[in-house]
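This is the structure I want to talk about, given as structure tokens.
One protein chain omitted, others in place.
Going in written order, the chains are labelled A, B and C, and every chain counts its residues from 1.
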Amino acid sequence: MFITDEPIIVDDTVARARDTRNGALVTFEGVVRREDHGRRVTGIYYDCYRALAERELERIVEDVRTRFTVSVVDVRHRIGEVAAGETSLLVIVTAPHRKAAFDACQAVIDDIKKCVPIWKKERYADHRAKWLSPQDAPRKEA
Amino acid sequence: MFITDEPIIVDDTVARARDTRNGALVTFEGVVRREDHGRRVTGIYYDCYRALAERELERIVEDVRTRFTVSVVDVRHRIGEVAAGETSLLVIVTAPHRKAAFDACQAVIDDIKKCVPIWKKERYADHRAKWLSPQDAPRKEA
Amino acid sequence: MIRIELLLFAQLKEAFAAERLSRGVREGTTVERVAAELLKEVPDPAIARLPLMFAVNEQYVAADYRLSDGDCLALITPFAGG
Partner (left out) sequence: MIRIELLLFAQLKEAFAAERLSRGVREGTTVERVAAELLKEVPDPAIARLPLMFAVNEQYVAADYRLSDGDCLALITPFAGG
């Protein structure tokens, strides 16, 4: 299962991915920022079409495994209410060499943004909230 | 100090880098592989010109901080005898956005390979050993 | 007439105050058509005009996908996970 309602325990998940066949381990953590475009953010509520999201993540992981010379590819995406400072996304890739690990890790994130139906509602300190659209993300980033 | 004779405690070092201003945290771990070009590797001995290595790492970190919009940039390079499966290099970058974090992390590693005087002597299961040259690394990698 | 189930998320879930709806439609109706009809009930034009992607029975489908009895259609507004 890639999608979880529980806090992501980064250290444990990374520890399980380490192995001595691989020279490179790259991890990405997406953390809920305390500020967005100058507004104080208290947290993000993540809505999710869970069945499709799991299927798409499985497909993305398989796809990256065939496109890059990598070993472990693992993903955790937290949904529900996530407070500022908490980790919403963890991507781990191990590979014999670092270039493949970096490329594959970024490919996983790009594909998640494009294909995995997870919506973010940003909650602000003034008790307002807003559903984010892909355009709210910085170009080619976020 | 970026250079250490002690095992790198990855979790603790990463934990210190996490902060709520940043949406992206990218880490790279270089791990001593158990096999290289089909030979069984027991470990690597890292020799180092420590004073120059520290200076160069300081320069590299400063340089990356000015070239990319990043927040924390931290590096640990272990020297001395490192057994297969142990971490020899840890690079951590946090940034508001992920593209900068990935780019900066890779720039740090590229610069380390080019500028930080650390030599590897690979030790094999048959008790032979060999100083590695940059050409032993895979093209644009390792 | 066939019965289909609709899954709503994010803005649409809030607009309908529901995450599932059941509707009767003509057999072979396209998912696009079903969505267009449904969005007429949404007063906020910012939501009613959101571009949509569609999934039927947990697979992405094109806008001209034709529905069968018992299909489960998800209306997917632009998302930005991570």
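The rule we apply is simple: a contact is a pair of C-beta atoms (placed from the backbone, for glycine too) under 8 Å apart; a residue touches a chain by one contact, two chains touch by 3 or more.
Given the structure is predicted, the values throughout are model-derived calculations rather than measurements.
Novice: Taking the complete complex into account, which shown chains does the hidden chain touch?
Specialist: Spelled out, the missing chain touches these shown chains: B.
Novice: Going by the touch rule given at the top, which residues of chain B touch the chain that is not shown?
Specialist: Residues of chain B in contact with the hidden chain: 30, 46-49, 51-52, 55, 77, 88-89, 109, 112-113, 116-121, 131-134, 136-137, 142.
By definition in this document, only the chains that are shown with their structure count from here on.
Novice: Return the distance between the CA-based centres of chain A and chain B, expressed in whole Å.
Specialist: The separation of the two C-alpha centroids amounts to 24 Å.
Novice: Two or more other chains touching the same residue: where does that happen in chain C?
Specialist: Touching at least two other chains: none.
Novice: Can you list every residue of chain B that touches 2 or more other chains, as numbers and ranges?
Specialist: There are none in chain B.
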